[in-house]
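I have a structure here, written as structure tokens, and I will follow up with some questions on it.
Of the protein chains in this complex, one is absent; all others appear in place.
Note that the chains take the letters A and B in the order they are written out, and that residue 1 is the start of every chain.
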Amino acid sequence: MKRRDFALAVGGMTASIGTGTAWRPAAAQTPTSGGTLTIVFPANQEPASLDGHIDPFQSTWLLNSFVADPLVVLDADGTYKPALALAWESTPDGKSWTFRLRPGVTFQDGTPFNAAAVKYNIERILAPATSSKQLASDIGPVARIDLIDELTVRLNYDTPWVTLLDAMRRTPIWSPTAAERFGLQEFQRNLVGAGPFTLAEWVKNDRMVFRRWPGYGGWNAAATHQGPARLAQVTIRFIGENAVLNEAVRANAANVGFSLTPAAIEIYRGRPNFRFLSLGQAGTGLQQVMNIRRPPLNDIRVRQALLFARDSQAANQLLYDGAYIASDGPLDNVHPCFWPGATAMYRTDLDRARRLLDETGWRVVQGQQIRQARGVAGVPDGTPLRVRWTTIHHREIGEALQAQYRRVGIELQVEQVPGPIQLDRVNRRDFDLMFLRQRSPDPLILDQVWNSRWDRPGGWAWTGFANERLDGLLNQLRSLPSATDRCNVAREAQQIIMENAVMLPTLSQPVLVALQPRVQEFKMGAEGNWFFLHSTWLQA
Amino acid sequence: MGRYIAGRLMQLVPVLFLISVIVFGVMHALPGDPAQLMLQGAEGGAPPERLEELREQMGLNDPLLVQYLRFAGNALVGDLGESIRFRTSVTNLILERFGYTLELALSGLVMAILIGLPLGMVAAVRQNSWVDTLAMSVAYAGASMPIFWFGLVMILLFSFNLGWLPPAGADGLQSLVLPALTLGFVSAGLISRLVRSSMIEVLGEDYIRTSRAKGLSERLVLWRHGLKNALIPVVTMIGLIFGGMLAGAVVTETVFSRPGVGRLVVAAILSKDYPLVQGCVLFLSVVYLVVNLAVDILYAWLDPRIRYAA
Partner (left out) sequence: MTASPPLPVSTSDEEVPAVASARARAVARFLRNRGAVIGLVVLVFWCVVALLGPLVAPYDPTDTVGMARRPPSGEFWLGTDTLGRDVFSRVLVGSQVSLLLGLISVGLGAVPGVLMGLIAGYFGGWVDTIISRFVDAMLAFPSILLALVIIAALGPSLPNVMIAVGIGTIPLYARLTRGSVLGVKRLPYVEAARVLGNPPSRIMLRHVLANCYAPIVVLSTLQVGNAILVGSGLSFLGLGAQPPTPEWGLMSAEGRDVLRRAWWISTFPGIAILSVVVACNLVGDGLRSALDPRMRVDA
């Protein structure tokens, strides 16, 4: 494995805004050991359960990765690198995956890491009693696990399962002994893995404290040095107030501010005393999917009008000083499989939007700003053209678009609801435009959102849009191993989605990170929501 | 005294019953199926048979009365059910955080008295002077300010601009100062107005005039008689003030990112975690009852007339 200078590896989709002159590359320094790194996190990213086998959130897996290395990691350049597995291969049909494991690894409780441990972890995730909310479905229907030898394990599927690595990079490998001893309920307070830190303390709604594990052997490609982590302690503070979250690094209350809000841009951009990173998140972007089962969105012309009448960049300037990332289609513009045709297809064109609406029964009425129905099927005449915009956060985008839509005679009703309410609405299919975001550099998320076979309770295909050709393309994503082929299929799928105008792209949220210059080798992952602390150190 | 306490305890029984009925009733009149909420997030959806199984397991198929009796019975032995979001015992979730809320409320109370008492006394002694006007302006402002806004200004000033105190967390005494100050300032307004009026009343009474006439120094008079008598209405109001602290704590905990039951209940409401809402509300009202009971008993002990009047 080729070692790289990870401190400088802010590759791929990373844009570094305002890297100051005071910050010098790590290469010029001699790393020191010890110290406490304090990171502030938004309080809404505090996990309910710290067991990533159960909890379905990115932040849980990220926090788990401090305690437990996974088999593989996704490096900043978007490639998979070894961690607890040294090498891996899949059969050409994608039905069988073999991992060769790193020798000489022990868990933090002293028990050995081996093929049986991997098997135990996979089985624990898949066991119904665990009621894993996400990883189980990401790892998929494993038919059989073979222990080839002490350090070789093979996962067999009956259907092709080409996205396994994306699941494994997030899967913490726990000590089977400890997991058994504490049981499903209690293990999350007593995590034991084979990672650089141990969980020392978790004061709910306040902080988590991780301590360096002296037995760690640098078993991760993200580590640039041998042996235990350099930091003696990592403290994560969960901050509920955004103003405090954003200011914490500047006020020297924390070394790193993670996942800040756009208001932080003004604080840190252009300040030489801080490093400020804005990282793209490959995924669907902040999209609103359309319910095409009922008026007014059952008419494609109304849907297209919604697309033509919007000006995402104007909203971006107004709300975020342009700091958000463009997202013009079902996959956002920083996604490796983004289809550029989406940008050209619906450039802001108010006249076009008005013409499309004029063709429908939604007519401009003298003296009224909002159009009214005149002979629209299933709608009483005189009904104003109202479209509901339901979201769980980023309400301001809807509010900014509200003003834009008024210009073409559409009244956007923006409502922000808590997550459970959103799911309740979705279950009843009671929405017009519904927020739906998935984040992954893999195009498989298109399958979850757009394949009509997931149009069922608990599934993510909410729009009611069913297209045989689209489903056929999306089905291939499970089995095509080549990244290029997958992207080509995904692009074709995106074109179909955009032609039918069944979703409204807005913007893509960057992950904003502020660092004090003394923080060295804080290594961001390929996606903004991931980082590695394996070799991080603090300048005196 | 024993009889008085027993009597007061007996009075609690119907109150507790009514509270439990209100909480249970409201929570069960709600739309949304807790079993379904619990299974949400499962990819591909929960199969209907699993849902039915869970409903059975959670006892949601029983008649409402049976469900209430089970809820009340379990609550009596300290079991408040299981949270939907955390999938763990509501009692544990509350107990993990209650210490922080209590710490905040008590230190807020101390702050309120430390600020409110001198403010009220000074205003009373210098009645109708500019000192009085100033003190009362502060008192009115404190009682009339949105607490979250005051808290944010405190953070801005003492954490960001001066860098003296941490802006968030519950890590040691330092991090308690700003939240306690914020919470205390709001109630200080109330206390100072109380103290002022009762001091003025006391100052006008005969025995104070007499002591002055006897040549005792002004300060001694004030301290020995004025303060002691002025404190009585404050003591009677402590229960009410504590209720205000509880209310204020919900907001203060949020502003200062402190763990606590107040924040827990707000999060539970927003995520429709009904068992957790139910448990928190029941728990907090019992705490409130117990505090008020303790205050009453203390008061009755201080002032025997109360016992016989009650």
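Simple rule for what comes next: a contact is a pair of C-beta atoms (placed from the backbone, for glycine too) under 8 Å apart; a residue touches a chain by one contact, two chains touch by 3 or more.
Only a predicted model underlies this, so the values are computations on that prediction, with no experimental measurement involved.
Visitor: In the intact complex, which of the presented chains make contact with the chain not displayed?
Guide: A, B
Visitor: Have a look at A:Asn242, A:Asn298, A:Ser452 or A:Gln476 and name the one touching the chain we're not showing.
Guide: If we include the chain that is not displayed, A:Asn242 is the one touching it.
Visitor: Have a look at A:Asp109, A:Asp166 or A:Glu399 and name the one touching the chain we're not showing.
Guide: A:Glu399
Visitor: Considering the complete complex, identify which of B:Ile5, B:Leu60 or B:Met237 is in touch with the unshown chain.
Guide: Within the whole complex, the residue contacting the unshown chain is B:Met237.
Visitor: Which residue numbers on subunit A touch the omitted chain?
Guide: Within subunit A, the residues that touch the unshown chain are 241-243, 246-247, 261, 263, 266-267, 318-319, 395-396, 399-400, 402-403, 406, 414-416.
Visitor: Which parts of subunit B are in contact with the chain that was left out?
Guide: Per the touch rule, subunit B residues meeting the hidden chain are 11, 14-15, 18-19, 22-23, 26-27, 29-30, 127-128, 136, 140-141, 143-149, 152-153, 156, 160, 189-190, 193-194, 196-197, 200-201, 233, 237, 240-241, 243-244, 246-247, 250-251, 254, 265-266, 268-270, 274, 277, 281, 284-285, 288-289, 292.
In this section, only the chains that are shown with their structure count from here on.
Visitor: Tell me, which parts of subunit B touch subunit A in their complex?
Guide: 32, 36-37, 39-46, 85-88, 93, 96-97, 152, 155-156, 159-160, 163, 166-171, 254-260, 263-264, 270-272
Visitor: Spell out the residues on subunit A that touch subunit B in their complex, using ranges where they run on.
Guide: Touching subunit B from subunit A are residues 40, 43, 48-49, 54, 56, 131, 133-134, 136-137, 185, 203-207, 237-241, 243-244, 247-248, 250-253, 418-421, 423-424, 427, 454, 456-459.
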